[in-house]
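Just one protein chain is left out here, and the rest sit where they should.
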Amino acid sequence: MQRKKSLYDILICIGVLVFLCGFIAQLGGVSKESKGYPLFLIVCSVLLTVALLAKSIRNYKREEALEKDPNFVKTLLVIISYAILIAAYIFLMDKIGYIIATLLFVVVSLLFLKVRSIPLLILLPVGLTASMYFLFTKFLLVTLPGAAWFGF
Amino acid sequence: MKTMKRLLTMVLAGVMVLSMAACGSSSSQPSQPSGENASAGSGSDFPKKIVQIIVPFGAGGGADISVRTLAKYAEESLGQKIVIQNITGGSGTVGLTQLAGSAPDGYTLGYFACTNSNDSLLFDGIQYGVDSFVPVVEYSADPHIIVASKKSGITDMASLVEAAKANPGELTLALGGAWTSHDFLRISLEEKEGIQFKRMVYQGGAEAITSVASGDVDLAVPFVSEAIPQIEAGNVVPIAITSAERFDVVSDIPTIKEQGVDYEHTMWRGLVAPTGTPQEIVDKLADAFEAAWNNPEYQAEAKEAGTMTEFKRGEEFEQFYLENHETYKAMIESGLE
Partner (left out) sequence: MENIILGLTHVLQPYNLLICAAGLFVGVLFGALPGFSATMGVAVFIPFTYVMEPEAAMLLLAGIYCGGVYGGSIPAVLIGIPGTPASVPTSMEGRPLTKRGESGRALAMVTLSSCTGGVVSAFALLVGAPLLALIAMKVGAPEQMMIAIFGLSVVCTLSFDNLLKGLLVGFVSLLIATVGQDPILGFPRFTAGFYQLTGGVDAVPILIGLFSLPEVLKMLETAETEKGDVSRVSKMVLHLKDITSNIGNFIRSAIIGVGIGIIPAAGPDIASFFSYNEARKSSKHPEEFGNGSMAGIIASETANNAVTGGSLIPLLTLGIPGSAPAALFLGAMIIHGMRPGPLLFTQNAAEVYTLLVGFIVINIMMFFVGWIYCKASGKILLLPKSVLATTIVVLATVGAFSINQNMWDVLMMYVAGIVGYIMVKNDYPLSPVALALLLGKILEQGLSQTITLYSGKPLEVLTRPLFVVFLLFTIFSYAYPFIKNAKDKKKAAAKED
């Protein structure tokens, strides 16, 4: 399969259809009174997706393959790794609390983004974490996850 | 280095602005008594640290206001700071789920209202039930005001029942939400009088009473604070208040009982702790909240906010808690059919 612009649309359409199937599968449990409106939306969504799918497949046949971009794989890897990094941050925040997770995330993120300046690597994590912590727990009385560990 | 400096300046500026505002407001804050010296008495040294109350609804709402008003006065008698946590989402189930899973040490309490022990019947995936919590205190019971639109021609309970019987299932009733106290009032009133309303579900009591004021809907059952503006404006006709006695703020509205119908309905609000909290601590907390509740300043403030003050604790409240669970369970089951 060649990399073409409409290939992504085809993949997205398939994804949306799977997502819509999730809704359709649960439709049985919905009471009669409140079924009509979502049903209408589902039907419209499915029709639109199928229309877009058909259009994309037609375009795919006609379209020329995208130019080979030497950086494509590299950029994609960067984006995916950063997305995983954010996911790890959110996961860690739930598990070990806001402070450690944020400190770690800021440092790793800066290193990942090729920051090598030592003062920045120390000041931003500490400054950002502390100011947010102060703002929320001490000032706005919102307890951030795991903040209670630190004996407040 | 230059960017560093700029960044630092920005962060500092932000912090400064905020602390400025903090000073502006904290200057008028009452000073908190420190924990140690105030918690004398009955053996244990509870409370050693801040007590938090989970309110599963947003800041500024009815639930939040009622808890904050009480907590403000309870801090004094408890000798500790009380922090309100508005853990919202999932129609209140997220906060209560978190409460059920908290350590049963008395440092985490939660706001609880009449319908919550039956949440697992209504919603999917709810892990907590009536056994997950120990009742601490009930501190208020809010009456509803039954109001009718001018167009409907209904002026009292007798004409309401008459109109409902004449057009079964046609009289429209605006509710503040499905499975709220409004809805349960409808279910129990329908059962009591053998009548049937046509349900109209709105987002909150204010929206419901607006629909009555504009004449779209015949009846609504908002809480006192939601009802007063439209009653004062003369846009709706007040029919009755659903408490056992008349209410100070709207003393000219008669109760349902006065009109010859033996019926009352209030939405009680209380505080609960996770199951497993030692009885000694529950008692201590109840003491503190009782003292706060008895404070005349609290009473005045609660009335102003439109809540009828009622207090239960200990065995009386425990029994009421269980009875209430069964009553609502029966209503939900009849509603589900």
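Read from first to last, the chains carry the letters A and B; within each, the first residue is number 1.
Going forward, a contact is a pair of C-beta atoms (placed from the backbone, for glycine too) under 8 Å apart; a residue touches a chain by one contact, two chains touch by 3 or more.
Quantities reported herein were computed from a predicted structural model and do not represent experimental measurements.
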Absent-chain contact - pick from B:191, B:216, B:280 or B:323: B:216
Residue of A:14, A:65, A:122 or A:142 touching the missing chain in the full complex: A:142
Residues of chain B (touch criterion as defined above) contacting the omitted chain: 3, 6-7, 10, 13-14, 17-18, 20-21, 24-26, 28-30, 58-61, 64-65, 68-69, 72, 84-94, 97, 122-127, 172, 177-179, 183, 198-203, 206-207, 210-211, 213-214, 216-217, 225-226, 228-230, 232-233, 235, 301, 304-306
Interface residues of chain A (partner: the chain not displayed): 8-9, 12, 16, 19-20, 22-23, 26, 29-31, 33-34, 37-38, 41-42, 44-45, 48-49, 51-52, 55, 75, 78-79, 82-83, 86-87, 89-90, 93-94, 98, 102, 105-106, 109-110, 113-115, 120, 124, 128, 132, 136, 140-145
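Here is the rule we go by: only the chains that are shown with their structure count from here on.
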Whole-Å gap separating chain A and chain B, where each centre is the average of the chain's CA atoms: 37
